[in-house]
Structure formats: structure tokens, C-alpha cells
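Pasting a structure below so you can have a look.
With one protein chain held back, the other chains of the complex are shown just where they sit.
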Amino acid sequence: MKLITAIIRPFKLDEVREALSEVGVSGITVTEVKGFGRQKGHTELYRGAEYVVDFLPKLKLECAVPDALLEAALEAIQLAARTDKVGDGKIFVQALDQAIRIRTGELDEDAL
Amino acid sequence: MKLITAIIRPFKLDEVREALSEVGVSGITVTEVKGFGRQKGHTELYRGAEYVVDFLPKLKLECAVPDALLEAALEAIQLAARTDKVGDGKIFVQALDQAIRIRTGELDEDAL
Amino acid sequence: MKLITAIIRPFKLDEVREALSEVGVSGITVTEVKGFGRQKGHTELYRGAEYVVDFLPKLKLECAVPDALLEAALEAIQLAARTDKVGDGKIFVQALDQAIRIRTGELDEDAL
Amino acid sequence: MNVCIDEPRGQAPTAAPATVAGRAGGATRHALRVAVAVAALAFGAAHAQEAVAVLETAAEAAPAVEQVVDKGDVAWMLTSTLLVLLMTVPGLALFYGGLVRSKNVLSVLMQVLAVFSMIVLLWVAYGYSLAFAGGGAFIGTFDKLFLAGVSKDSLAATFTAGVSLPEYVFVAFQSTFAGITGALIVGAFAERIKFRAVLLFSALWFTFAYLPIAHMVWYAPDGWLFAKGAIDFAGGTVVHINAGVAALVGAYLVGKRVGYGREAIKPHNVTFTMIGASLLWVGWFGFNAGSNLEATSGAALAFLNTLLATAAAALAWSLVEAVIKGKPSMLGGASGVVAGLVAITPACGTVGPLGAIAIGAIAGVLCVWGVTGLKRLLRVDDSLDVFGVHGLGGIVGALLTGVFTAPALGGFGAEDFSIAKQVGVQALGVGVTIVWSGVVSLLAFAIVKAVVGLRVPEEAEREGLDITSHGEAAYEN
Amino acid sequence: MNVCIDEPRGQAPTAAPATVAGRAGGATRHALRVAVAVAALAFGAAHAQEAVAVLETAAEAAPAVEQVVDKGDVAWMLTSTLLVLLMTVPGLALFYGGLVRSKNVLSVLMQVLAVFSMIVLLWVAYGYSLAFAGGGAFIGTFDKLFLAGVSKDSLAATFTAGVSLPEYVFVAFQSTFAGITGALIVGAFAERIKFRAVLLFSALWFTFAYLPIAHMVWYAPDGWLFAKGAIDFAGGTVVHINAGVAALVGAYLVGKRVGYGREAIKPHNVTFTMIGASLLWVGWFGFNAGSNLEATSGAALAFLNTLLATAAAALAWSLVEAVIKGKPSMLGGASGVVAGLVAITPACGTVGPLGAIAIGAIAGVLCVWGVTGLKRLLRVDDSLDVFGVHGLGGIVGALLTGVFTAPALGGFGAEDFSIAKQVGVQALGVGVTIVWSGVVSLLAFAIVKAVVGLRVPEEAEREGLDITSHGEAAYEN
Partner (left out) sequence: MNVCIDEPRGQAPTAAPATVAGRAGGATRHALRVAVAVAALAFGAAHAQEAVAVLETAAEAAPAVEQVVDKGDVAWMLTSTLLVLLMTVPGLALFYGGLVRSKNVLSVLMQVLAVFSMIVLLWVAYGYSLAFAGGGAFIGTFDKLFLAGVSKDSLAATFTAGVSLPEYVFVAFQSTFAGITGALIVGAFAERIKFRAVLLFSALWFTFAYLPIAHMVWYAPDGWLFAKGAIDFAGGTVVHINAGVAALVGAYLVGKRVGYGREAIKPHNVTFTMIGASLLWVGWFGFNAGSNLEATSGAALAFLNTLLATAAAALAWSLVEAVIKGKPSMLGGASGVVAGLVAITPACGTVGPLGAIAIGAIAGVLCVWGVTGLKRLLRVDDSLDVFGVHGLGGIVGALLTGVFTAPALGGFGAEDFSIAKQVGVQALGVGVTIVWSGVVSLLAFAIVKAVVGLRVPEEAEREGLDITSHGEAAYEN
């Protein structure tokens, strides 16, 4: 099993979710995050105080997948999340030792 | 050391935290997330616009534990978070290479 | 590659980000979290209802770094985030199997 | 909306046409009673013989004093009426809405809006008629169903002989009182009740509790409590104790919220609560000073008292919190504002400014206990402390009105004013209201339970009423 | 602000100096017309011969009735004026602001504030003059540019002969009407339009659509629709249909929001929307009852009607939702509030309370269709349903005014009131407004597009107008 973590643009969520569903990924956990990277931020001005805001709103998707699904999932995300402009985000893959479905106690791939 | 990540129902937080404390887990980091899975969402209607909302509010708990505590912690979470209805959530376990306590510089199990 | 996860005090964000930039870390993803640990919380009182709030606002920083940068990054965070009071937070390090830049499809260290 | 004690009490109101209405017996009296229906509401529970007759232009009633309608009065009363709307939506709605969890805020706003709207319509359908169109000691008649006979020319009396208001003004002003009273109750069983249950209960309670109490207290000269001499200038019994008791009964019967006492149930937006409390304060001047029905120094007195009592109560509540808990909270300050407003309501027309400060301060202190000690004693989940603030504050205010109206304490009571006697009368009014509202509430909730049920399912309560009962979410980033 | 039908229609207004103004022909007439410029606005579209002459102190006009200025009227009209401001900022701004996504809320608030402010200034520059300073059937004159000749002593007439208001009061009151009308439109193309485009369009539309329509409807005796006998007590055509049509045109021309129909575009804060709707309700009493220009029973009637129609509409909208969708939403209740307010606006001075309830209920039901079925038919992204609520609600209200003004239905029309005939006249007013506003809007948007462009770039729209157009973010933890 692998844990895929993808940082994407917020408005791409629905497309990515659908793409993942199509390849058979059954569950996703989404977090609102702020991202700092190459993409340029903007300037905000509140009366005399000027702030350069480098942190941009992004979404972080986490999904645990069986090894067999990994490649398809990665491709699905990449295709759906892409706009070809700086700031499209990253995908990280990590090993996942164990997964448990709380409701049933099912383990590992059965739990996903 | 292991990093346990649990996705649970929001109202179960206090019970899970207490269960973890009892088995000796000393720290937890909690994130508000939105989960997409088997549990059905709901429909929202704003004047003419109807939206099916599949993302449900969940909490993500992360806690780093010494290997010795892993099993007890997993069981504690499972018991406390369970309602036996779809949507109770998942527990993921990953290897944790290193841990540092920022304040003291203590390392690994001492840092938890 | 490693994935560094740091839990820090919110007001330390700018300092930590600058410290990381200096050592060459190019991107960070930040999440607002609530932390439970040794640091004491506070009491809130709403008319007759008294609540002890143990969860404190923290920020979680995630950054994927090439192995070569790991040590420098860890030290940068530690120095910048430290106040020497309980609650300064933790740093966790995990293995990162794969990284992809969505925009270009670049892989691993090229993607960071 | 009450008590005409500008004039020394007991004095024969020789010049006032009211005398005719008040003293004529038998058949004549009944005939006249219908004619003065409108006037009735203009009085609180002053002595019957002090009543001033309403003179509707169309009235066939005998030689009448020429009635003057002053545009300044009309301006003030229209303003006052919209201020009472402001108190309700957005005032009360926000005060309550900020105190619930974000998943239930829209349900509370919606309950306030729907209850207010429904009662305003019921008011013109039959409420006004049953409350103010003639009748005996306990209820009015059906003579003005759907505002029959009310026209641009019909008049309603004020406290001053010869000074009238267009009856439409009075109908509108009073409708908002009925509307806010119903809306006040919903705070007690917020976050768990079925929306349909709220509406059905409100309709029943309005009909069988609000209307009779309003008639008893405000209908001159025959209203039962009016005739006893109870002082309730702007509605302490009719509105606050009445609603507070219904709230308490409702909280008991609907039951505690899931997780109550175990999980943290915190206000989701205290800023909204503070805006709500502020708008309640602002709007309450319409409620209290508007109840004077004329733009005179009497209104100014009620106004000043409303300002001072509230300020005193806000500070008193904060001081108690600072002393006992070490920290004065904003929510405490806002709650003090409301407690002070409630307590000064019956008193604002007859006590002096220093008496108002005293009443506010006492209510501020006691209501802290209302939402802590008393609440624990009652073992009830009155979600937004409707009884602890409106019920208790209303009782405190009603009783203290009997104290600080005394001229010796700076009040505007008659020279022979007896504190003991008046407090007794006030206690009677309080007691009758508690029992009446309590019994009606019990029965009404029993009916509601049988017909539509009271609570939403536990899972719906967990998910929040906004989504499960109303199909929407309040906030989105 | 309209129709003087307190008096039986057709009766010769013998005593009123208006006779002079209304009947004098030729040269004299024109001379007088300038003198009565101020009076004009005081009338809606009643019969010309009912017009009451404005008597400016400085006027050289012939033997005039002594004019009385009642402080009660002044008090009420100043209050009414600030209530219309309250409707706009914060009322309308919040109603709209809550409905957009959080990244665009400040842009909407800013558009409302800036448009209102700009129009108020244009009003005193030339708007007041073009709308109310003499002129013919379609537009006024430049005689009162920059309030030339308006002073502390100049007066504006009311509906009652011999009763006047200080002209400053009238200028201020009317300025807020113009201001809110412009601000209403911005809801249609929110979340994507350039800020400069909004300002330029508003200035053009105000000049070429609002001013002529206001003149046609409210300028006595020569305004084209005024002369036809259209009833528009407080501005259903001038304000709501007028703005609704401009909104529809704008929504078409500016185009749909990025992601419209594919992504979820939800209100970011329905609580704000509810506060906004509530303040619209509260403020609308200034709009409607203020349009009576005097604090009389006529104002009280308009007031009560505004209360009842709104309550009925809120419940009607909710009922429809409950029946069709199973869940009555808070947003629906709030939308019903606005629909009811819009619909009762032209009618509030001439229908009875039961007619008001009927109008409110009908508008509540039809406007649900306006934001669902009709919207789908129109295939337009009118972001905040300006046409579906203000346009449609305005049309429904204008037509129903022709129905429920009938005495047989409890209205205050003359005895020989003909529903068929009046509905025809009302339809004419509606039609003219739709065409005029539609054409002007088309041209104005074409100019704006050519000069500054309409939309922000897609990327800016994605990021949100708050940051990209205004350099700030609304919320921060």
C-alpha cells in the first residue's frame, strides 16, 4: 500500500476526485493548506500596512491505495490537476505500513 | 517509531484523546479535514442551485508513538472511534524515521 | 528524499520559512492544526458552561527535501522555531518514495 | 404600554371621557366597551377609573372629546415599531444565532424569522381582536377579526385624554410585540427541535397563552390583572416572563441536546451575539419608550431608564464574573445587556433614573446566577438561557417595579404609593403569568408531540439542523 | 411616493392651489411648472388635476395657500431617509455580500458603497434637477443644477395641500432612492466584473435610465406615466423593475462566471445574507412608509402593509420550498422577505392589509419560480437573482397593485375603480420601464465594454476580485 499526497489548486478538486474515482480509488481525505513555492503571491494593503502574501491557498489530498492502483492514480491526478502554469502542485508517495477500517477492523487493502 | 494517522468522526475526538492518554500517548496533532468515501453525503439547495455534497467533515489525528505503544494505541483509537456506521474512518500507520523535540533537541522516542 | 513534518508555534512561521529558504528549501506546505501535548491549555467560560481547552493552535509545516538538505533543514527549523518554552513543537522525518511535479511531470529531486 | 400614573392616582379623572366608559354600568357599559376596544391596549393595568376612552371616528358613542393625532407621535410610534422589528430580526436572531454551533445557526435564524412572520399574520387574523377588541376579564372578542372595522380613520387612544394614534399604528406596534415574544422562546430548545414543531407550538402558545395574558394585563378596564393594578409598562409579564416560562417547559419536554454536559458546546460566533445584543439594546427603545405611545417627556424618561439600566446591568454582570471567575467575558457583558433590558421593561415608565440603575444592577447580578446556579438546580438544557435571562430577569424586574416606583425612591408613583402593596400586586401578576403560561405550554407541547413529534433524530442532530432540516450550510470558504 | 387617492378621485380639488398649477394653460402654466418643480416629486402618478402646488417661499407665484411644515413630518422623513441608507449600506451590501464566495465579498461591498456614493453626488449635481426641476413628459431641466435655488427656506409639497417639507429633506430622501437603485444592479454581474466598469455603467444608467423613468413616473403633472395614472407608491417601476431589467441585460452581456454550472458556487455566509435581508426589511419602512411624505395614517397603512406582505412572502417562499424540496431554507426565507418587500412597494399606499398579505404571498410563490424555472429559461448567470427577485417581484407587484387597490378587495381606490383599466395602465408602466431600461442598459454596456472592458481576466476571477481588484482579503484567522 502507498499513501499518495497531492497538493493541488483548489478549483481542481472535483476534476481530480472524479479522475480518481474512475481508476478505482474509493476514498480521499482533503485538507485546506497554504502553499509556498515558485508561484508568485500577491500584495495586500491595509491602510498603511503593506504585506506580501507568499502563501497561496491549496488543497492537500491524501489517499491510501493498493500498490496495484498506484500508477493509475498518479496519472489520474496529474492529468486532472494540470493547468501548465506554475503552482499546479506536487504529488508525494510514501510507504504505508498498515491500514485499518475503524468500523469493521478490516486490515490493509481490505480497509481501503 | 510509528506515525499513526487516524481519520475519525469529529464528535469522537474527546473520547479518542482520552483513550490514547490512557495507554500512554502523550501528544496528538489534530487537523480538520473533509472526507470522501463510502458514507453518503447530502444535498444542499441555494435558490435554483442544487449541489450534492460528498465531502463530509472529519478530523485527522496524527500521533507519533514508540513501537511499543503501537498496538495499544491502535486498539484504543478503534474502540473509542467506533459507532459501527459507515463513515467511522480509517487508521493508517507509517514508519517514522526520526523525531525531534524543538525545545530541547531531544531525539526520537525521547522527543515524543 | 525525506518528508519533514514540523509542528510549530503559529507566530514562528515567517522565521522558519526564511530559515528554510536560506538553506535552499524551495517549497513548503502549511496546515493549521490543533495540538495536544505537555503545554497547558486554558479555561473558557460561556455563561454557566466551563470548558478546559487542551488543544492549542499550531502550524504544521511539510516539506519534501533531498537527502542532502535534510540536516540543514532540520537545524534551520529547530533554531528558528525555538522559544525554549513548553509547546515549541516537534519535527518528524519520514522516507519519501516518490515526488512528482504536476505541471511538468518532473520526478523526485527534480520535482522539489 | 401601561399604567397611567402621571396623574396622582385615585384622583377622579373628571374631564376624561374615560370616566364614561369606566363607570357606565350594565348595557351601556357593554356597548361602550366595544367602542373603546382600541383604547384598551393603550393602558397598562392602571386603575380602571383612570382609563381614557378610545374614540373611533366611526364610533356611535356619545359626546366625545375632540381627538388630536399629533404627527410627532405618529413619527415616534412608526419608528418604535420598526425598532421592535429590528430587535427581532436581525437582533434576537443574531443574539441567538451566534450562541449555537455553526451547524445550527441557520435553523435558529429561520425559526426566529418564521415564528415572527407567522405570528404577525395571526395577529391581524385574530390576535388583535382577541387581545384588544372588547371582551371580559380574560379574553377579547372576534369583533375585529381580520382587522374588520379598522381603517385609515379609526383611532387608538393614548394615555392622554384627547390624544390619539391612527389605529393602524397601534395594530402594527402591537403585532411586533406578539411576534418577538414567540421568537424569544425558540432559544430554549435550539439545536434539536423539529422546525414544524416550533411553528405548531408557537401558533398554539400565541393563541392560548400570549393573547389571554396580553388581554388580562393590557385590556382596560376589564382585563383581570389590569383591574388589579399591576404595573407593566412595556411588557415584563406579557412578553418576558410569559416567554421565559414557555421556554423552561419546552427545554424540559424537548430534552437535553446530545452530548450536553459531556462535549464542549460553544457559541460559534460571539461577535454575532454581540451585534445581536447591541441591536436588542437599540431596538428596545422602541419597545420601552414606544410603549409610552406619545413622544413626550414620559417617553424620554422610559428612554433614559432603558439606557441606564442596561449600562448598569452590563457592568454588574461583568463585575460578578471578574470577581468570581477572574475574567469578565464579552458574552457576559452582552448577557448583562439583555438582562438589564428585560428587567427595566415593566419599570421604565414609572421609576426614576437612579431606580433604573438599581434595577439594572440587581438584575445583572441575579441573572448571572440564573444562568449558573439556578440552571444547575433546574437540571435543564435551556440552550440559550431564555429562562435564566428573560424569565428570571422579568420576574426580578416585575417585583422591583413595585419597589422603585415609590416616590421615596425617586419613582413616579402616587403620593400614597405603598411598596408592600404594589409588590404584592406585582407578585400576583408574576404568579398568574407563570402558571398560565406553564400550563398552556405543557398542553401545547403534548399536542405538538402527538401531531408532529418534537425532536429530530440523533443523527440529524449530530449533522446539524442546517443541513438536515433546511438543506443548506451557513458558511463556506 | 405617489398617488394621492386619499380623497375621492375625480372630485374637483377646489381649495388646493394645485388647481392653479394643474389647470392654468399656456405661458402661465410653464412659468408655474418651474415653481412647482419640487412639488412634482411629491406625487406619484395620480391624476394631474389632483396635484398640489409646491410653494417655495421665494416663489414669485400668485396667491398661495399658507404652507405648514410639521416637525413630526420632518422627523419621520429624516428617519425614513436614513432608513433607506440603512437598506443600502449595510443592508443590501450584506445581503449580496453573504451570497458570493468569500474571495469576492469585499468587491461586492465596495461596489455597493461606491455606486451609492457616486450616485448620491451625481444626484445633487444634476440628478435632482433632471428628475424634478420642471421639464416635459420625459425629462426635467437644468434649473436646479448643483441644487441651485434650494435653501433652508425652500419647500417641497406633500400629498396634502398646505403641508410642505423643507426641500432639503426631499432632496436627501430622493437621493437615497437613486443610490439604492444603482446599487441593486450590481448583484447580477457580481464576482467577475471590473470595478471601473461598474462605476461607468452606473453613471450612464443613472443618467439615461433612472432619471427619465423617475421623471416620467413621479413628475407632476407632466410626467408621461404620471399623466397616464399609473400607481407606483414607493417605486416599484422606478426602482425595482428598472434595476431588475438592467441587471438582466448586464448578466447577459458580462457573461457567466467561470465554472458556473460545473463547480459549486455557494454563498459564503448565509448569516450575513440574513442580516442583510433583515436590514432591508427594517429600512424598507423608510422607503415605503416614508414615501407617504407625512407621518399620518397613510404612512401607518403603508407601514402595516410592508410588514404583512413581507411576512406573508417569507412564509410563502418557505412553504413552496418545503412542499417541493422537502426543506424550507433560511436563504429561501430571506429571499421571500425581499420578494415581498419588492412586490408591496408600488402597492403599499393604496391596498388594504389583506391585499398586502395576498400580494406578498403571491410574490413569494412566483419569485421561487423566478430564481429556478425562469432562470433556467433565461439561461443567464444573474449571480444574485436580481431579475428573478427585483425584476419579477416588481412586475408582479406593479400589476397586482392594479388589482388590490380595488375597494372591493379592501383597497383604497376610488369608488369607480376599474381593475381591468388600472391593470392595463400598470402594464403600460411596466412595459415602458422594461423597454427603456433595457435599451439604455444595452447601450451603456456597449460603451463600457469599448471604454474600459467588462470582465476581469479569468485568472483574476479564479483568485477572486478582493485580492485582484481591491488588494485585500476579507477574512484572516
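Here are some notes:
Labels A, B, C, D and E are assigned to the chains in the order they are written; within every chain, residues are numbered from 1.
Here, a residue touches a chain if its C-beta (ideal position, glycine included) is under 8 Å from a C-beta of that chain, and two chains touch if they have at least 3 such contacts.
Computed from a predicted structure; not experimentally measured.
Of the chains on view, those touched by the hidden chain across the whole complex are A, C, D, E. What chain D contributes to its contact with the hidden chain is residues 6, 70-73, 75-76, 79, 83, 101-102, 266-271, 274-275, 277-279, 281-282, 285, 289, 294-301, 303-304, 307-308, 310-312, 314-315, 318, 325-331, 333-334, 337, 353-354, 357, 412. Listed here are the chain A residues that touch the chain not shown: 44-49, 51, 53. Although one chain is not displayed, chain C still touches it through residues 11, 14, 42-46, 53.
Note that only the chains that are shown with their structure count from here on.
Identification of common neighbours of chain B and chain D yields C, E. A straight line joining the Cα centres of chain A and chain D is 55 Å long. A straight line joining the Cα centres of chain A and chain B is 18 Å long. Under the contact definition stated at the top, the residues of chain A that touch 2 or more other chains are 31-32, 94-95. In chain E, the positions touching at least two other chains are 264, 266-267, 325, 327, 329, 331.
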